Each structure stands twice: as C-alpha cells, then as structure tokens.
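The structure follows.
Shown here: the complex without one of its protein chains, the others still in place.
Chain naming follows the written order as A, B, C, D, E, F, G, H, I, J, K, L and M, and within any one chain the residues start at number 1.
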Amino acid sequence: MTDLVWIAVVSIFTAGLTVSFGALGPALGEGRAAAAALNAIAQQPDSASALSRTLFVSLAMIESTAIYCFVVAMIVLFANPFWDTILQATTAAAG
Amino acid sequence: MTDLVWIAVVSIFTAGLTVSFGALGPALGEGRAAAAALNAIAQQPDSASALSRTLFVSLAMIESTAIYCFVVAMIVLFANPFWDTILQATTAAAG
Amino acid sequence: MTDLVWIAVVSIFTAGLTVSFGALGPALGEGRAAAAALNAIAQQPDSASALSRTLFVSLAMIESTAIYCFVVAMIVLFANPFWDTILQATTAAAG
Amino acid sequence: MTDLVWIAVVSIFTAGLTVSFGALGPALGEGRAAAAALNAIAQQPDSASALSRTLFVSLAMIESTAIYCFVVAMIVLFANPFWDTILQATTAAAG
Amino acid sequence: MTDLVWIAVVSIFTAGLTVSFGALGPALGEGRAAAAALNAIAQQPDSASALSRTLFVSLAMIESTAIYCFVVAMIVLFANPFWDTILQATTAAAG
Amino acid sequence: MTDLVWIAVVSIFTAGLTVSFGALGPALGEGRAAAAALNAIAQQPDSASALSRTLFVSLAMIESTAIYCFVVAMIVLFANPFWDTILQATTAAAG
Amino acid sequence: MTDLVWIAVVSIFTAGLTVSFGALGPALGEGRAAAAALNAIAQQPDSASALSRTLFVSLAMIESTAIYCFVVAMIVLFANPFWDTILQATTAAAG
Amino acid sequence: MTDLVWIAVVSIFTAGLTVSFGALGPALGEGRAAAAALNAIAQQPDSASALSRTLFVSLAMIESTAIYCFVVAMIVLFANPFWDTILQATTAAAG
Amino acid sequence: MTDLVWIAVVSIFTAGLTVSFGALGPALGEGRAAAAALNAIAQQPDSASALSRTLFVSLAMIESTAIYCFVVAMIVLFANPFWDTILQATTAAAG
Amino acid sequence: MTDLVWIAVVSIFTAGLTVSFGALGPALGEGRAAAAALNAIAQQPDSASALSRTLFVSLAMIESTAIYCFVVAMIVLFANPFWDTILQATTAAAG
Amino acid sequence: MTDLVWIAVVSIFTAGLTVSFGALGPALGEGRAAAAALNAIAQQPDSASALSRTLFVSLAMIESTAIYCFVVAMIVLFANPFWDTILQATTAAAG
Amino acid sequence: MTDLVWIAVVSIFTAGLTVSFGALGPALGEGRAAAAALNAIAQQPDSASALSRTLFVSLAMIESTAIYCFVVAMIVLFANPFWDTILQATTAAAG
Amino acid sequence: MTDLVWIAVVSIFTAGLTVSFGALGPALGEGRAAAAALNAIAQQPDSASALSRTLFVSLAMIESTAIYCFVVAMIVLFANPFWDTILQATTAAAG
Partner (left out) sequence: MTDLVWIAVVSIFTAGLTVSFGALGPALGEGRAAAAALNAIAQQPDSASALSRTLFVSLAMIESTAIYCFVVAMIVLFANPFWDTILQATTAAAG
C-alpha cells in the first residue's frame, strides 16, 4: 500500500468517526435542553420569549461542539494538509 | 489487495458506521425532546402552538447532527475525493 | 482472496451492522416519545388529537435516522458504487 | 479458504448479529411504550380505545426498525447479491 | 481446516450468539411491560380484562423480536443455504 | 487440530456462552415482574388471584426466551447437525 | 497440543465462565424480587402468606436460569459428549 | 509448553475468574435484599420475625448462585477430571 | 519460558485479579446494606438492636463472597496443586 | 511507510478523535446547565438576568474544555512541531 | 527475557492492578454508607452515637475487602513465593 | 521507523487523548455544579452573590483538573524532555 | 530490549495506571459523602460539629484506599524490589 493510500484510508475513517461520535454528545445535550425548555414554557407561558432566547443561545453553544467535529471532518476530507504535502512529493518524485 | 480496494473497503465500512452510530444520539435526544413536548402540551394545552414551534426548532437542531453524519456518509460513498484521485492515478498508470 | 470478495465481505457485514446498530437509538427514542404520548393522553384526553399529531411528527423525525441507516444498507448491498467500478475493471481485465 | 466460503461465513455471522442486536432496541422501546399504555389505561379507563390505537401505531413504528433488521438478515441469507455474482463467476470458471 | 468446517464452526457460534443475545432485550422489555400491567391491575382492578388484553398484545409484539432470533438460529443450524451449496459442491468434487 | 476437534471446541464454548448469557435478560426481567407483582398484591390483596395469573403468564413468556437458549445449547451439545455430518465423513474416509 | 488437551482446556474455561456469568442475572433478579417481597410484607403484614408463596414461585423461576447454567457446566465437565468421542477415537488409534 | 501445563494454567485462571466474577451478582443482590429488609423492619417492627425469615430464605437462594461458582472453582482446582485423565496418560506414556 | 514460570505468572496474575475484582460486588453490596441500616435506625431508633442484628447477619453473608475470593487467591498463591505437581515432576526430571 | 506518513496518519486520526471525544463531555454538561437555567427562569422569572449571567459564565467555563480540544486538534493538523522537524530533516537529507 | 524477568513484570503489574481496581468498590461503598450516616444523624441527632457505632462497624467490614487487595499486592511485591522458588533455582543453576 | 518518529507519533496521540479524555470529567462536573447554582439562585435569589462566589470557586477547582491535562498535553507537544534528549543524541550521532 | 528495560517500562506504566485508576473510586465516594454532609448541615445546623467529625472520619477511611494506590505507585517507582534484584544481577554479570 503506497503512502498516499494510507493517508486516504485513515482520513476517510477519521472523518466518519469524528462526525458520528461527535454527534452523540450534542444531540443528547440539546435534547435535554429542549426538554427543559418545553417544560419551562408549559409551566410559565408568560416567559416564553425569555425562555426561547435562552434556549437558542444554549443550543448554539452546544451545537458549536458538533460543528467543531464537522469542520475537522471537512478539513480532513477536502483540505488535508498532510495529503497535499505528500501528494506534491509523490507527484514531484514521479514527475 | 490493490490500493483502490483498500479505499473502497474502508469507505463502505465508514459510511455504514457513520450513519448508524450517528443515529444513536439524535434519536435519543429527539425522543427526549418529543416526550417533554407531549407532557408539556398535556399540562398546558393553551400553549400548544408555542410548544410545537419550540419543539420543531429543537428537533431541527438535533436532526442537524444526524444530517452531518448522513452527508459525510454520502460524500464518502459517492464523492470521495481520495477515491477520485487514486482512481485517476491508477487509470493513468494503466492507460 | 480476490478484490471482489473483500468488497463483498465488507459490504455484507456493513449492511448488517448499519441496520442493526441504527435500530437501537430510534427504537429507544420512539419508545420514550410514545410512552410520553400515552401518559399525556391519559392525563388530558381532550387534547388527544393535538397530542397524536405531535407524536406522529416526532416519530417521523426519529424514524428518519433509522431510515438513513436502512438506505445506506440498501445502497451498500444493491447499488454499491465501489463494487460496480471494481467489477467492471475485473471483467474488462478478464474479457 | 475459497472465496465462496468467505462470503458464506461472513453472511451467516452477519445475519445472526443483525437480527439479535437489532432486537435489543425495539424490545426495550416496545416494553416502555406498553408499560406507559398500561399505566395510562389504569389511570383513564374511559380513553382505553384512544390509548390502544396510539399504542398500536407506536408499536408498529418501533417494530419497523426490528423488521428492517430481519429483512436485511433474510436478504443476506437467501438473496445475497454478492454470493450470486461470485457463485456464477466460480461456476463459469469451473464449467 | 476444510471449507465445510469453517462454515460449521461459524454457524454453531452464530446460532448460540443470536439466540442468547436476542433474549436480552425481549426479556427486559417483557419484564417491564408485565410489571406495568401488574401495577395497573392493582390500581384499577375493574379494568383487568382490558389491561390483560393490552398486555398480551404487547408481549406478543415484543416476543416477536425474540422469535426472529430463534428463527434465524434454527435456519443457520438446520436449513443453512450456504452449507447446502458447499456440501453439494464438495460431494460432487469428491464423487 | 483435526476438523472434529474444531467443531467440538466451538460447540462446547457456544453452549456455555448461550446458556449463561441467555440467563441475564430473563432473570432480570422476571425479577422485575415478580417485584411488581409483590407490590401489587400488597397494595390490592383482593386481586391476588388475578395478579398471580397475570404474573405466571408473564413469567412463562419471559422464561421462554431463556428456554430458547437452553434448547439451542442442548442441540449444539447433543444433536449437532454439523458434528454428525463431519463425523460420518471422517469415519467414512477412515473406514 | 493434542486434540484432547484443546477440548479439556476449552471445557474447563467454559464451565467456569458459564456458571459465573450465569450467576449475575439470577442473583440480581432474586435480590430485586426479595426486596419487593420484604417491602410488601412490611406494608401489608396480613398478606404475608400469599406474598411468601408468590415470592417462592418467582425465586424458583428465576433460579431455574441459574440452574440451566450449572447443568451445562456440569455436563461440560463430567459428561462431555465430544470429549468421550474423541477420547475413544484417540484410545482406539493408540490401542 | 506441555499439555499438563496448559491445563494447569487454564484451570488456575478459570478458578479465580469464576469465583471473583461470580461474587459480583450475589453480593449486589444480597445487599439489595438486606437493605429492603432493614427498611421494612424499621417501617413495621412488629413483623420483624416474618421479615427475618423471608430475608434468610432469600439470602440462601441468592447465595446458592455464589456457591455454584465456588463449587465449580474447587472442582477445577482439586478434582479436575481432565487433569486426572491427561496426568494418567502422561504418566503411563512416561512409565 | 519454562513450564514452572508459566504457572507462576498465571497464578500471580489470577490471585491479584480474583481478590480485586471480587472486592467490587461485596463492597458495593455492604455499602448499600449499611446505608439502609443507618437510615432505618434513624427512622426507628427503638428497633436499633434488631436492625443491628439483621445488618450483621447480612454483612456476614455478603462478606462470604469476598472471602471465597480471598481463599481462592491464597490457595493459588500458597497451596497451588498444579504448581506442586509440576514442581515435583521437574525436580524429579532434573534430579 | 516512510516516517512522514506515520506522523501524518497519526496526526489525522488524533485530530479527529480529540475533537469528537472532546465534544461529549462539554455538550452533556452544557445541556445540563442550560436545562437547569430554563427551569430556574420558569420558576423565578424575576431573576432572569442574574440567571442568564450565571448561565453564560458557566457555559463559557464548560466550553473552554471543548476549546482546549479544538486547539490541540488544530495544532496537530496545522502547526505540528514534530511534523515540521521531521519534514526539514527529510528535505535536508533528500536535498 | 529470562524467567525471572517475566515473573517480576507480572508481579509489578498485578500489584498495581490489584490495589487500584480493589479501591473502586470499597471507596464507593464507604461513600454510600457515610452519606447515609450523615443523613441519618441530621434526621435523628439523638441517636448519633448508635449511628456512629454502626457506621464504624460497616466501614470496617467494607474496608476489609480493600485490605485483602492491599495484602495480596504486598505479598506479590515482597513475599512472592514463586519468585523465591525460581530465584533459588536460577541461583543454584548459576552457582 | 526511526526512534524520533516513534516518540513523535506517541506524543501526538498522547496529547490528543489527554486533552480530550481530560475534558469529560470536568465538563460534566462543571455542568452539575452550574445546574445546582442556577437552581439555588432561583430558589433563594437573595443569596445570589454568595452562591455565585461559591460557584466560581468550585468551577475553578474543577477546571484545575482540566488544566492539568492541558498543561501535560502542551508539555508533551512543545517541551517534551525525551524528544529533546533523543533529538540531541541523534543530531550528535549524525553531526 | 534488555531485561532492565522491560521492568522499567512495566513499572512506569503500572505506577501511572495505579494512581489514576485508584483515584476514581475515592474521588466519587468522597464527593458523595461530602454532598451528604453539606445537605445534612443545611438541614440540621445544630449538629454541625458532630456531622463534621463523622465526615472527616469517613473521608479518612475513603482516602485510605487512594493512599494504598499512591503507596504502591511510589514503591513501584522508587523502591521496586524486582528492579533492585535484577539491577544487581546485571551489574554483577557486567562487572
């Protein structure tokens, strides 16, 4: 297996693992926050707007960790610095 | 095993792993949010529309992490950048 | 083991793993949502229609993650892009 | 070990794993939904028919994920596309 | 190890694994449903018949996932399609 | 290691694993059902006979999954179809 | 390592594993049932005899799964059919 | 490593594993039963004798699973049938 | 590695594993029983002596499983029957 | 596989693992904090501003651990000190 | 690696594992017992001395399992019977 | 793989593992503390300042364990004493 | 790898594992005990001194298991009896 293939294989696997494992925590955390928000609105309908605002800020914070994972997966798939370096080296060697 | 086959094998496995593992968190999180919404509507039927709206926004946020996984799986299966590069190289070498 | 067999073996295993692991989260999540709906209807029978509607939307959202898994498993079994490419290459080489 | 045997071995193992692992989530989810339905009927006997209907729809939804697994296991055992392709190739080579 | 033995070994192990792992979820789910039914009958003895009916339908649904596993284990042990194919091939080769 | 020994080794291990792992779920599920029955009888002594009947039906359903495991373990130990086939083949070859 | 030793080694390990792993579920399940019985007697001392009877039936049912494991372990240690067959074969060959 | 040593090594390891793993469930189950008994006596001191009797019967049932494990460990260490058979064979061969 | 060393290595490891793993369950079970006893005494100080007696019997039962483990570990370290047999054989061979 | 490729492979995998595993804790912790904040606002709407302030400080603290992970992943991908050192050494050797 | 080194390596690792793993259960169990004692004293300050006495007896029982582990670790490190035997044999052989 | 590369590979992996695993506990612990603080402020708004102060001290204590991890990761990446020693040795040998 | 290095490697790893794994239980147990003490003081401020005393005794008992681990780690690092014996032997052989 050439060098390029090793990097490709690990990059593909890492991208999938990162984004799928990284979905676990945020999804559970957002589910909990949303559940609390729904209970809170049912209990205090007059504060619905304040609760919604707090919920959205919290969801954004939690979602950020999922987005870190998505960003890293995209970097690994489409802007992989190691792949580029090795690809140039290989091309140069073969050129 | 040629290089192409290694990438194919890892891509297939990663696609399946990503989408199945990535379904765990969102499904549990959405189940929790939906359960809370149903309790909340039963407790405060007058706020049903506000609760539904909050629920749908939350479900969309949570679903997004599952969709990241689905997108990565589709990229890995049908638009795999490493596969394309290696395939061209192999074809060129054999051409 | 020829290349084709490696891909076949991994595809079969991935299809089974994807669909069985992908059933865990949605089944638990739907069970939770359904349980909450049943409690809610018992508590507030007058809102049964609103609760049913909310339940069905939620079940559909949760089921979607299971369906992603089923779709990926079917793609891997019956429309596997890597299998097709390698099969053609093998047939061409042998033809 | 010939190619055919590898595919057979993996198919048998995958079929068993898929159907047994895929039984875990649905069984737990259905148990939870049924438990909630029974509590709800005890609490509100007048709504028994509405509750039963909701329960059956929910059980059907949850059972669907178990059925996906059973279907994939049956496909892998009795309509395995990879097995057929390789079997024909082997027979042709030996014919 | 001949081909036949590999298939036999994997089939035996798969049958045991399938039926034992597949007993985990249904047994827990049925335990939960039965526990809820018993509590419900104690709370509302007048609805005992409706509760029993609901319980039996639920137990049947949950048991179905255990039966899928038992069926697959029996198929693997006594009607294994791969075993039959390879056995015929081996006998033919030796005949 | 001859073929017969491989099958014997796997059969012994599978029998033990099946019956011990298959005891986990039913024992926990029956414990839960029995606990609920005892609480229910304490709460509603007048319904003791109805509760006992429901409990015994439930225990039988749950025990069935443990019995599937015991049956498979016994088949694997004493009526193993693969062992018989290979044993005849070996005896015939040696005869 | 001769064939006999392989079977002996696997049988010893399987016997221990079966009986120790098979003790986990029943012990927890019986603990739960006993705890419920004790609470129930404390709550409703007048029904102590009915509760005891229910408890003993339940304990017997749960203990049965532990006994399956013990039986299989004893069979594997002292009445192992594979050991006997291979031992005769070995003795015959050496005789 | 001679045959005898393999059996000795596996027997030692199995004895330790059996007795330590087999202590987990009974200890937890007995702890739960004892805790329930203590609560029950505090709640209903007049039934202390009935509660103690029930507790001791339950503890004996639960302890039985731990004793199965201890018995198997002792058999494996001091009355191992496989060790005896192989030891005689080895001694006979060397005699 | 000579035979004696293999047995020594496995015996040391087994002794440590047995006693440490075997401490988990009893310690948790005793903690639970003791906690229940303390709550019970606080709730019903007049029954302190009956509660203490019940607690000590329970602790002794639970501790017994830890002592089984300690006994097996000591046997394995200081009265290992396999070690003695092999040691004599080795000494005799070398003598 | 050359030295550079080993470092590349490990760096890619580490980056993905770090950011995905590092998302688990913060997402769950933030979900819990947000849920508590929503409940608190519903219970005490007059203190909404104090609660929001406390929530945001807490979210920032929790998010910091996720950011540590993201920073380390970025360092490993784009400013890897080991990669730079080895790359210079390799280039110098080849230059 | 000489025999002595194998025993030394396994002894060091076992000592650490035993004492660290053996700390888990007792620490949790003692924490639970202590928590219950503190709650009980707060609830019934008049029984503080009886509660303290019960607590100390319980802590001693629980601590005993940790001490078994510590003792085994010390034996393995400083009074290892296998090490002594092998060391003498090695010294005698080299002497 | 040269010595330098081994150290580089292990250092990169350790840095990522340390900081990501080390984020789990602190994030969950801080989430719990923050949740308790928010509930406490909602319950006792007059003590908000005392509660905030206690919260911040606690968060700092908990964060300290995450910072230990970050510090060790940074040392391993940028001030690795082993890397420096080996690098000098290698350079000296090559110089 | 020489003998000394094997012992060094295992000692370093064991020391780290012992002290980190051994911190898990005591930290959780102490956290539980401290939490109970704080609740108890809030509920019964008049008994603060008795509660503190009980807490400190309990913390000391729990901490003792962590200290066992620390002591073993220190012995393994700085007073390792096996290292000393082997080091002397090696030095003597080389001397």
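As a working rule, contacts are C-beta pairs under 8 Å (C-beta built on N, C-alpha and C of every residue); 3 or more make two chains touch, one makes a residue touch a chain.
All figures in this text were calculated on a predicted structure; none of them were measured in a lab.
Colleague: Write the list of subunit M residues that the hidden chain touches.
Modeller: Subunit M touches the chain not shown through residues 1-2, 4-5, 8-9, 11-13, 15-17, 19-39, 41-43, 45, 48, 52, 55-56, 59, 63, 66, 69-70, 73, 77-78, 83, 87.
Colleague: May I ask you to list the residues on subunit L that touch the chain which is not drawn?
Modeller: 3, 6-7, 10-11, 13-15, 17-22, 24-26, 28-33, 35-37, 39-41, 43-44, 46-47, 50-51, 54-55, 57-59, 61-62, 64-66, 68-69, 72-73, 75-76, 80-83, 85-86, 89
Note that only the chains that are shown with their structure count from here on.
Colleague: Which chains lie in contact with each of subunit C and subunit L?
Modeller: Shared contacts of subunit C and subunit L: no chain.
Colleague: In whole angstrom, what separates the CA-based centres of subunit C and subunit J?
Modeller: Inter-chain centre distance comes to 30 Å.
Colleague: Please tell me the distance, in whole Å, between the geometric centres of subunit H and subunit K computed from their C-alpha atoms.
Modeller: Comparing mean C-alpha positions, subunit K is 21 Å from subunit H.
Colleague: Which whole number of Å gives the spacing of the CA centres of subunit H and subunit J?
Modeller: 47
Colleague: Give me the residues of subunit F that touch two or more other chains.
Modeller: Each of 11, 13, 15, 17, 19-22, 24-26, 28-33, 35-37, 39, 41, 43, 55, 59, 66, 69, 73, 83 in subunit F touches at least two other chains.
Colleague: Does the chain-touch network form a line, ring, star, complete graph or other?
Modeller: Per interface graph, the chains form a line.
Colleague: Going by the touch rule stated at the top, which chains touch which?
Modeller: Touch list across chains, by label: A-B, A-J, B-C, C-D, D-E, E-F, F-G, G-H, H-I, I-K, J-L, K-M.
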